[in-house]
Structure formats: C-alpha cells, structure tokens
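Only a single protein chain was left out; the remaining protein chains are all shown in position.
Lettered A, B and C in written order, each chain numbered from 1.
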Amino acid sequence: MKIAVIGGGSSYTPELMEGFIYHIATLPVREVWLVDIEAGREKLSVVGALAKRMIEKAGVQIDLHQTLDRREAIEGADFVLTQLRVGLLDARARDERIPLRYHCIGQETTGAGGFAKALRTVPVILDICQDMRELAPKAMLLNFTNPAGLVTEAVIKYGGVKAIGLCNLPIGMRMNIANTLGVGLERIDTEMVGINHLNWTTRVFLDGDDITSEFLDRYLSEQGMTPANIPDLQWDAELLQTIGAIPCGYLRYYYMPDEMLAEEQEAARTTGTRAEVVKKVEAELFDLYRDPNLAIKPKQLEQRGGAYYSEAAVRLMDSIYNNTKDIQTVNVRNGKTLPYLPEDASVEVNCVIGRDGAIPLPPTVPLAASSRGLLQVVKAYESLAVEAAVHGDRAAALEALTVHPLVPSVAAAKQLLHDILAENEAYLPQFR
Amino acid sequence: MKIAVIGGGSSYTPELMEGFIYHIATLPVREVWLVDIEAGREKLSVVGALAKRMIEKAGVQIDLHQTLDRREAIEGADFVLTQLRVGLLDARARDERIPLRYHCIGQETTGAGGFAKALRTVPVILDICQDMRELAPKAMLLNFTNPAGLVTEAVIKYGGVKAIGLCNLPIGMRMNIANTLGVGLERIDTEMVGINHLNWTTRVFLDGDDITSEFLDRYLSEQGMTPANIPDLQWDAELLQTIGAIPCGYLRYYYMPDEMLAEEQEAARTTGTRAEVVKKVEAELFDLYRDPNLAIKPKQLEQRGGAYYSEAAVRLMDSIYNNTKDIQTVNVRNGKTLPYLPEDASVEVNCVIGRDGAIPLPPTVPLAASSRGLLQVVKAYESLAVEAAVHGDRAAALEALTVHPLVPSVAAAKQLLHDILAENEAYLPQFR
Amino acid sequence: MKIAVIGGGSSYTPELMEGFIYHIATLPVREVWLVDIEAGREKLSVVGALAKRMIEKAGVQIDLHQTLDRREAIEGADFVLTQLRVGLLDARARDERIPLRYHCIGQETTGAGGFAKALRTVPVILDICQDMRELAPKAMLLNFTNPAGLVTEAVIKYGGVKAIGLCNLPIGMRMNIANTLGVGLERIDTEMVGINHLNWTTRVFLDGDDITSEFLDRYLSEQGMTPANIPDLQWDAELLQTIGAIPCGYLRYYYMPDEMLAEEQEAARTTGTRAEVVKKVEAELFDLYRDPNLAIKPKQLEQRGGAYYSEAAVRLMDSIYNNTKDIQTVNVRNGKTLPYLPEDASVEVNCVIGRDGAIPLPPTVPLAASSRGLLQVVKAYESLAVEAAVHGDRAAALEALTVHPLVPSVAAAKQLLHDILAENEAYLPQFR
Partner (left out) sequence: MKIAVIGGGSSYTPELMEGFIYHIATLPVREVWLVDIEAGREKLSVVGALAKRMIEKAGVQIDLHQTLDRREAIEGADFVLTQLRVGLLDARARDERIPLRYHCIGQETTGAGGFAKALRTVPVILDICQDMRELAPKAMLLNFTNPAGLVTEAVIKYGGVKAIGLCNLPIGMRMNIANTLGVGLERIDTEMVGINHLNWTTRVFLDGDDITSEFLDRYLSEQGMTPANIPDLQWDAELLQTIGAIPCGYLRYYYMPDEMLAEEQEAARTTGTRAEVVKKVEAELFDLYRDPNLAIKPKQLEQRGGAYYSEAAVRLMDSIYNNTKDIQTVNVRNGKTLPYLPEDASVEVNCVIGRDGAIPLPPTVPLAASSRGLLQVVKAYESLAVEAAVHGDRAAALEALTVHPLVPSVAAAKQLLHDILAENEAYLPQFR
C-alpha cells in the first residue's frame, strides 16, 4: 500500500506516522511519500528525519520517501492525504485579523477567515485531483485540509476523484463523551448530523442504549469538551435542552458571537490570535523534532488542537482497506441524507465505511428546526464560496460573504472581500 | 355576497370601502359587516358612519352593518377579512422599542417585533377560524393582518379553513415598476419569489418581454420604490446585480441592518418609532373621518403605508368570485413550489386565482443561492414562531428568536423573549 | 410572424389553415411555409394549392410558401410546427400489425406500435431542433407529431430548443364535456393529469363550480366521448367511481386490453387496421382537395380523429403571441409538477400559457394510486424508449418493451423488437 501525504512537512506528520506504526498489523502500509513545496523544504526534512527514526525504533517495514515532486508521490498511490496549508500560518494569522477590523469573527475555518482559506486552498486541491485522475485513478483522496467541508464540496463537484473529507472533531466528541462517562470509546456510539464544523450530536448511545437526554444534563455541568483552539465559553442550558442535542464547539460562534468576538479581540491584543500562538507552539515542536534522539511523537503535539487526528485518519484507512463496514462520521456528498440541503453538497454525517468508500446513513431523529435553518444558510454560503474559489467569481464571493450569518451586512462583506483579495493576491491565481 | 371585516374600526376601512364601491359592477358585494371589539367601539362607530356616507354618495346597494358580535358577522359570510391589530398601536410601539434596548432591529413585522406581534395575533386568528368552521364553512379567509406570512402559516397548519394571505407589497412593487417606466400597470408582469416581507422580484416583463436586467439598472438609479414605513436607504448596486433580482424593501433589514438600526434609533430618539408616528397620523385621520361632510376616502390615508391595500384586496376577491384565473402574488401553502422550503410553509409567490382559491406557480428562473439561504433560515424561524404562538411553547420561542438572523445571540434572544412575554402578558393567554 | 409547418403535405393542413384564417385578427400570421420531403411532393402540391385557395377566398394576407428545403422554411421562423409522419401510413399499418402477431395491442401511439413510431420519428425531430438552434434560435417548436409525449421528452432532453407538445385530446375532452352538458366550451374548466394519451380528467368545473362527481355519473351513462380512432367500449362504472376521475379514451388499452385486442384483431381481419382505413379516408380527402373549386376545409376531414386539432394549435400560438396567461393542457417538462415522475420527463398537465412558454400548474387533488402506478411504469417505458430512439440503443429498446404493461413478457418483447427493427430498417439510421 502506497500513501502520499501532501503537506508532509506539517508538524502533524509525527501524529500520522504514529498511527501507521500502531496499526501496521491490520493496515499494511508499505510506502509513505511525504510531499511538500519548496517553501517547506526545511520542515519536510526535519519531519522526514523524525518519521524515519520513528519507523526504525518501531521496527516496522515502511519505506519513507520525501519529495518536492508531487506527481512522483501520487503516481500509483492507494491513498492521497491532503494536510497542506497554503500560505502557512502567516496567511492564517491574516485570516484571523482581517475580520476583527470589521468587528467580525476571525477564525481559521468559520466565517470570513475560513472563506479566505478556502479561496487559497481549493485551487491547489483541484490540481491534486487532476494529478490523481491522471496518475492514480483508483486512489482515494482523504482530505484533512480545512475548511474541510468546503474543500470536500469543491472536490465532489469539480474533482472527479473518489474522496472523503475527514475532521478530528467527530472522534474527539466521542472521546470526550467516553471520558466524561469514564468508559471505553468502544462502548459509545453517536449520531452526528450537520456539516463540517457545524454539527450536532443528536444521539448518544452507551452500549447501544440511548442516553442522550441524561448525557445532555451531565454535559451542561461539565467543562473541557471543546477543541483546544476554541474558547471554552459556557453553553446556554435552556437552548441546549430545547434543541435536545450537543452542539460542536464551533457553534459557539453562532450562538454567542458577541462573547466569542470579545475573546478574540482580547486575545489579538494580548497573546496574539490563535495562528500567532500556534506559530510559537510549532517553533517549539520543530525544535523538539530536530533532536536526533527523539524517535516517538512528543507529548506536546497534543496541545495543538488536532488531537485524535491520526486516530481518525488511520481508522478510516483501515476500514476502507479491510472493508469493515463500521460507522464513522465523515464528510461526503449529501444525496438524500439531509433532504433539506442540496444533493451535491458535502455533509458530515455517520457513514458506513468500506472498500467502496463511505455510504451516508439517514438520521434516525429529526434535527431541531433552528439547527436546520442554520445549516441551510451556512450551506448557501458554502455553495457560493465553492463557486467563488473554483472560478474566481467575485460576484459569488460577495454573495457568499453577504449571506454568511457572521457577516453583518453587505457593506461589511464588501470590506472583507476587498481586504481578503488584496492580502492573499499571491495565492489567488483564479481571481487574476 | 356577504363580507365580514374583522377589525372593521381600522383607519384602513375607508380604503376597503372605496374598493367595494369602485368594483361593484364585477364584484356584487351586498352586505359588509364591520366587526370590532369593545375597545374599538368608538373607532368602529366613526368608520362605520363614514362608510355609510361613502355608500350613499356612491349610490350603490351595499348593506353596511357594525357589530361587536363577531359570530353574527361571520355567519354565512362568503369572505372573512382580517385586518385586526391586537393591542392596538401601543403594542406595536412596544414591539418596536423592546428590540432597540438590545441593539436589535425593532420593526412591526420583521425580527423580534414581528415575533411579538405574531404571539398576540395568532390565537385570535385561530379563534376566528373556529368560528368560520362552525358558522361559515365555505367562506374564504383573506388575511391582511401582519405578520401576514406567519399568520397565514398558522392558519394553513392549524386553522382548518380555506385561506389566502394578502399583502400590498407585491402590487406596490408592480405599481412602482409601472410608474418608473411610465406605463400602465396592465403592461407589467412580475415573477416574485419568497415569503411575506422577504421576497425578490426575479423577473420583470413589459408587454410579455423580459426586461429584468435593463430594469434592474434603472432601478438602481431611481429612488422612491420603498413602502412608506421603511427608511429608503440606497441598495448596494453590486449585490443587486449579482443576485439579478429586485429585493423587496424589507430586505434592507437583512442587507444593511446596522444602518437600518441607526435610523431606527435616531427616529426613536427624535420623531418616535413608526407606531408613534402612525398614532398621530391615525388621530388626524379619525378627525377627518368624523367630519359628517366627508363621504369619500380622504387623500391623507395614502401616506399610511398601506397604499394599494384595497386594490389588492378587491382584485383578489374579484378573481375568486369571477373565477378569472389571472395571476396575483399572494401567501399560500408552499407544496413543491419552492422545493427548498417545507411543504407546509406559507410562501408568497405568483398564483393563479380562481373560484377554488390560489394555485401557486413554480418559479421559472432559479433564485440566487444567497436569497435561498436567507429564506430558509427565516422560514426556520417562522416555523418555530408558529409553534410558539399556537401552543405557548417557550422553548420553541427561544429557538425561534435564536435562529433569527437579526437576533445576534442566544443571550439577546433570552432578553428579548423575557421582555416580550412580560410586556404582552395580557395578550398571551397561550403562555399562561 | 413566420410559421414553418414540417409535414406540410399532411391532410390535416387545411384544418390548420382554417385556424390561421379564423384567428388572423388576434394572431397575425404573415408567412406560412409548408415543408415536406421528396416523397410527399405531390401531396404538398395538392394541399398547398388548396391552402392558397382558402387564403384567397378568406381575403386574408398570408404568404403561403411550399418547399422541400426545410432549412429555408425554418430560418427566422417564430413557430415551427411538426406534424410529420415518417414512413407515411404504410409504416403505421406495420406498427399496428406487428404487435397483433404476438397477441399484443397494435396501436399508433400506445404500446409496441407507438414505440416503433417513436424510433422512426425522434431522429427526424432532433434534426429539426438542430436546424432551429442554428437558424431560428428564438423559435418555439410546437410538436403535434405522435407519440407526442415521447417526442416531446426527447426534445426536452436532447433538443436544446423551446418546445411544447400538443395533442387535441385535452381540448376534445373539454368539448365533449361541454357538449354533454349542452353548454358553451368557455364555461367548462378541467384539471387534467398525466402524460400524453394516458391521462385523467380529475376535476370538471362548470362556471367555476366543481361538478366532477355529478358529471362522472352522467359520463358513465353517455356514449360518444372517445376519439374517433379508438373503439368506444363501455367503461367499468365501479372502477371509474373508485378513481373518481375520467380516463382518456386510450386508457381502454390498459383497463380492458383483452377486449380491445379482440376488436383490433377483428378489424384487422375485416375492415383493416386503423391505418388501412385512414389510407382510404386520406385518398378520398385528397380527391376532394384536388377539386379546384374547393376553397374551404371539407367537412369530411373531421372524421379523421384529429378533431379540434387546429383549434388546439391556434389557441396555443395565440396565447403565446398575445401573452394571455390562460390555462391549456399541453406537454412540458415535469419539474416538480407530478412529484412521482422524474423531473425531466414530459407530462401533459394544465399550464399557464404566455410569451415565455408554458408553466405547469400543480394538481389540486391527488391522483388515484392506481393511476399513479400506471403512469410511473409507462413513464419508465417512455424514458427507455427515448434513450433507444436517440442513441439507437438496442438494450434500452428491449428494456423499454419489457417493462411496457401491454407487452406480456420478455420473450414477446424480443420478438416485437426483432420485427420492428427489421421492418423499419430504412427509417432507423441510429440503429445501424
């Protein structure tokens, strides 16, 4: 089995390598190709060296390749993993700061920040799809690159390859539930409904018994069930009991945007935005990675917000390879799964995973009407954002930002769009 | 033909009477019953006397009745018109001022203000439906009471009577287009898509030829195409060209809420809110109405925001009575008309009008994705608001306000809900 | 206004000319181009001469052209009418006789006969569409050629032109209802639901009042409401009362195929099949047409089965030209009109007719479940037949015939297909 990892120089790669090593018995990975671009050459070399030490120490038979030639890596691959970041953390920091100028949420994947990231990312991913169609037509694209839902939708509509979008949030939710209850992960099932970074856990099962309502009470009195990159503000108990489901952490941006904005503005003034914090964490991580005595994934990586990333990735590949037909929550073409969203939209729902890919399961309980409405308006934004990103369509871009619930007015949309296009010019060939 | 006018003491009644008088040849109205409640007794008597003078002067044969007994008026009626205002203008002024406290749009039909109005109005309308089922099972309810879309949806879902919701905005749009082009109304057709007070004119026809795009350019350079009750702020030309359709005036609340809020706050501080202004207009109108020499509709009524109200009402009744099968834009059950909205939702679309009621026509051009998303999220609010209003369901009420695009957060939703329930207690039996 | 009539040498042309002449005041036809192929040269010349005499006698200003050059006729046309018959009546006689060999209904438009006709006709119609796209891109195709539903569906899917499919059956049904009740046509409205030659009149209105159930009782006791080309067997009263709707005459082939087959077999043995009868009628008609003193449509034409054909055609053109927005029953793309049929299928339903074409109206009462099932299975046949006819796809052809309710088995389907392909070889370039 050959795996191409695009964005191989990422600080997350040791996480992924650990996953390959742990699961080698059931997922016989033989070749891993770490690919990066010229600007990432040094990081690739550091990460690649660490990966080699990890493989050696574990005593497993994986051939590790490092390359700047993406086509060489993709050729004949079984899986292509995309974990790239166009424009690196500097671009992310801009994504976070531009919206703050106009009193809007500035976040990596949500709102105008996520929109900017999508404009930069989608053309690169579609290029990769083109390479895959040519060089590895049977390969499956596993996209981890954010905004994962939007990128997956672009691939569904324009990529022409088999693809699944993956996020660590669903498995993180299950992990948190298991931890909260003090039970093993394998005893917990969930039904998750929505789109990437905008979903609700509508059912929680313990050993097959539905404990949603009891768990919800408990959840409201607990802390710490939010990804590390989102401020952990308290949920409104009445609202959650009304909708009868557990919102993913990102829903704070929609339910309490004013408080979240205040947090972001405070952080921007003091500690720096999330990207600016992560830059320091990354620098420290790479210092660790350079240690020739390090041959395992360092603990510090877990603070990075991508916890369970390798767990999610390797489980998915394992289920595809071994045709296990188990249920995982991933991003796929909607079809009739959520009938209130377009059929060709990407959704993040429970799927049966097998050799053939991911088959979405219809939800077994209705979603709250307010959740449905929120999904619909954000999906309208996403459809427009995909058109803007693929075709460099300025009109679609303006329409996208205008309809986004976190952009207050068409005037703000125009200001945001102006700054985003200006400050990302180098990365937006489609708008030239 | 017997017509019951619920809220007969309204200052709009002379408008309606004028319509009956002008169209008596094709719409042979024989009995008009003006109904009001005890609190409206004096206004009813003033308006009733004027209506009688109008009939006399016109020399038409219409029996005019005034009554406080609604059942007597409804019994055997062919049409029941609802133009009532629960809580009168004082309640409307509160609807406008409560949201301003929390920096939200305060408007009669849009946002939290419209929500409060719906809570007060829906139970009364459903009582009227019960009377109709009992006393006039073949009658058609023509609802003019705001928020007309929401009230119509409540009737569709819970009323059990034939009903059409009517607003003067669609005919006003056509009138404005005709005036802008300097042609007669009969030469203009439009395709309107959306829900009440949230719709777009997606096509404009002159003598059957599609002139949408030329007209849009012209529209952007003209003023004065907005109902009198909405500040006439300039549209964003780029946005309108992008969506390729003419938004109804109320869409300013969604596209430029900050500027609209500023206008409202300024008005509240200076001239008073719209309800407070209207109170003075109404007082002046009633002074005119009391003049025993007045036997026609006074010109001043047209400043009231309800221009073309009688035109819309009488045309609708005429087409039903005479089975004309012409096309008018009214509020009806969606069915499959707008497939992105629930089937049992009310929508405001072009309909074929005949004896049997209104049959909605499918749109012939797609709606912009951003418009669709906006409709979906506001319709999610409306569905929840209907449940809240019908069942006195506080949870649904909170969910409704939370998902409304003009309510920024769940915290604001809770504050708004608290104040609305407290300050309307006398009118909300369903919440006791 | 320029009109191209493809198949201009048809015996129906005088009917059409009469329509143009009668309606010249509202439908100002200026040029009529009668087109035919080499094999129809003589008929074209006879019919053309008669048409000229009719124009002259009526004293109207219509320029009549006869041509064998289709492109010349289509260039710049406003309407293109197709009333052609590929293979002439000889081919139709084969369509009727082949099925009888295998104890199947042999009919011009229904069952295997209609299938054969579709195979011959669709390629010619799509050629005409290609000419239209090139030479008259704004023209509207009005297709009268049978099987009209199937041909219209081929145009919808592959034609790339504006098109409406027209049949005289719907107006004939209304005429018959009016005659039965002894009232004028303008007092009768109907709701018709289904596909061409397979539809039900689900509602009958007299002066806007629904009289469906009373009329149905009366209908069951009357004779003579069936097109001339279908044996007038008695309906089963219990079935009709159960479905609560009036079936079109062709439904006899589905409700009582054994009796209909017996009639056909008897006719084939004695008087000849319908085509063979019509050949004699046509010969007589052309003898009349040749009479240089004849300058009106001869009465005998009405026995031909196409009664009201010109009425239907001219009304449709009039409504389009004058943008009347009245309701007519025509064949159009389904969309969401009948949600139990595919969106891109052709359906025959009530439509609002205007400059822009025909907008289908959603039915206001549900169709009987058995009717729905029948429509679905016949539409499955039609979709496959369209693929077979367009692409010369033998597999689709076999699947089409196999699923047709009037073909009893796959074995019969194969025999039918063999004979149809063999005996129509000259007309089936797509299968070579």
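The definition used in the following text is that a residue touches a chain if its C-beta (ideal position, glycine included) is under 8 Å from a C-beta of that chain, and two chains touch if they have at least 3 such contacts.
Note that the structure is predicted; figures quoted are calculated from it, not measured.
A.B. asks: Please identify which of the visible chains the hidden chain touches across the whole complex.
C.D. replies: Across all of the complex, the chain we cannot see touches A, C.
A.B. asks: Pick out which of C:Ile296, C:Leu398 or C:Leu421 touches the chain that's been left out of the picture.
C.D. replies: C:Leu398
A.B. asks: Of C:Met256, C:Leu285, C:Met317 or C:Val330, which one is in contact with the hidden chain?
C.D. replies: The one listed residue touching the chain not shown is C:Met256.
A.B. asks: List the chain A residues touching the unshown chain?
C.D. replies: That gives, for chain A, the contact residues 189, 205, 207-210, 323, 325-327, 335-337, 339, 352, 354-356, 359-362, 364.
A.B. asks: On chain C, where is the contact patch with the chain that was removed from view?
C.D. replies: Looking at chain C, the ones touching the missing chain are residues 236, 238-239, 241-243, 255-259, 340, 368-370, 372-374, 376-381, 383-384, 395-396, 398-400, 402-403, 405, 408-412, 414.
The rule we apply is simple: only the chains that are shown with their structure count from here on.
A.B. asks: Hop distance check: chain A to chain C, minimum number of steps through touching chains?
C.D. replies: 2
A.B. asks: Same or different for chain B and chain C, where same means more than half of the interface numbers show up on both copies?
C.D. replies: same
A.B. asks: From the Cα centroids, identify the chain that ends up most central relative to all protein Cα atoms.
C.D. replies: Answer by centroid distance: B.
A.B. asks: So, comparing C-alpha centroids, which chain is the farthest one from chain C?
C.D. replies: Using the mean of the C-alpha atoms as each chain's centre, the farthest one from chain C is A.
A.B. asks: So, what's the distance in Å between the C-alpha centres of chain C and chain A?
C.D. replies: 56
A.B. asks: Can you list the chain C residues in contact with two or more other chains?
C.D. replies: Expected reply: no residues.
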